[in-house]
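Selected chains only, in their assembly positions.
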Amino acid sequence: MAFRPLHDRVLVRRVEEDTKTAGGIIIPDTAKEKPQQGEVVAVGTGTRGENGDVTPLDVREGDRILFGKWSGTEVKLDGEDLLIMKESDILGIVA
Amino acid sequence: MAFRPLHDRVLVRRVEEDTKTAGGIIIPDTAKEKPQQGEVVAVGTGTRGENGDVTPLDVREGDRILFGKWSGTEVKLDGEDLLIMKESDILGIVA
Amino acid sequence: MAFRPLHDRVLVRRVEEDTKTAGGIIIPDTAKEKPQQGEVVAVGTGTRGENGDVTPLDVREGDRILFGKWSGTEVKLDGEDLLIMKESDILGIVA
Amino acid sequence: MAFRPLHDRVLVRRVEEDTKTAGGIIIPDTAKEKPQQGEVVAVGTGTRGENGDVTPLDVREGDRILFGKWSGTEVKLDGEDLLIMKESDILGIVA
């Protein structure tokens, strides 16, 4: 079942942080308010300016992202727990 | 009796989440602050910019939507309990 | 005595919700925070943009409207209790 | 002594509500938060936009107005108690 986020919202699947320490891996540290990793599942059409112009979002489907621990609203789609958040909650893209 | 929401408001009928688990079905989970499902009954003319320009809404009559649990104001029209909310309360459209 | 609301304000007469249940009738439910019904008596010249442009209001004299329970300021004109509210307090128009 | 309100401010003389009930008369009701009546004594040059443009006010000297009970700042000019308020505190004009 497809879900199209509205405007500047993004649908995100949480990605459990791997524990291996080989190069390029983030070590989980749930104790502190560590940002969370996730993968972008779907993106809204974009941010709407005051005059109605739409600016596409910077993040794309498939991007691996970091977002603040408490960002987004939990939703269950097709039995899977996902998150809906605003693009402004996203800190950056993990290449 | 027709009801025309004003500006960027939307009239919504709550949709009880089906419990079957066949593909494409959302499993109810009222315990948490789960977003609610609904169907768009009527839409306002659009968002008004500072200079008066009107930008049509992205949601249409008949769209199936997800919205935050506490969004909107309850109203009874023709004996039916409905909700009036702003488009900005809508998280996205369930295709 | 005529009263001209200023800018984006609207003068409204409360309409007691009919109790009959024939088609098109709203059943009163004062217990909950139900929106109230009213009739537009007079409208202001419109909303003023930052640059001074005036955008006429969407509601007209005679429109039957729904508004939030706590909206507006009570005023007595010619012995009649009326309400002055902003257009943004109005949820929509009951055709 | 002349007093020129600045920008979008208005100088107002309170008008005691008449108690007669003949047509067109407002019955005083100080118990509730009833709006007050007043007469415009002087008006500022107008509202200043972000870019410096000035938009003249809608109210004129001599207009009879309704304003919120707690609006404005009291001032005594030539021994007379008057009020200085912003145009946005004025609900409307009593023709």
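Things to note:
In this document, chain identifiers A, B, C and D correspond to the written order of the chains, with residue numbering beginning at 1 in each.
The definition used in the following text is that a contact is a pair of C-beta atoms (placed from the backbone, for glycine too) under 8 Å apart; a residue touches a chain by one contact, two chains touch by 3 or more.
Since the model is a prediction, treat every value here as computed from it, not as a measurement.
Because every chain is the same sequence, the assembly can be counted simply: 4 are drawn, and the full complex in the file has 7 copies.
Note that in this section only the chains that are shown with their structure count from here on.
The two sequence copies subunit A and subunit B touch through a face in which the numbers common to both fall below half of the numbers used overall.
Centre to centre, using the average C-alpha position, subunit A and subunit C are separated by 42 Å.
With each centre defined as the average position of its C-alpha atoms, the distance from subunit A to subunit B rounds to 23 Å. Annotation for subunit C: residues touching 2 or more other chains are 50-51. Taken pairwise by the contact criterion, the protein chains link up end to end in a single open path, with no chain closing the loop. Within the complex formed with subunit A, the residues of subunit B that make contact are 21, 23-27, 29, 32-35, 47, 49-51, 53, 55, 58-59, 66, 68, 87-88, 90-95. For subunit C in complex with subunit D, the touching residues are 1-7, 9, 11, 42, 44-45, 48, 50-52, 73-79, 84.
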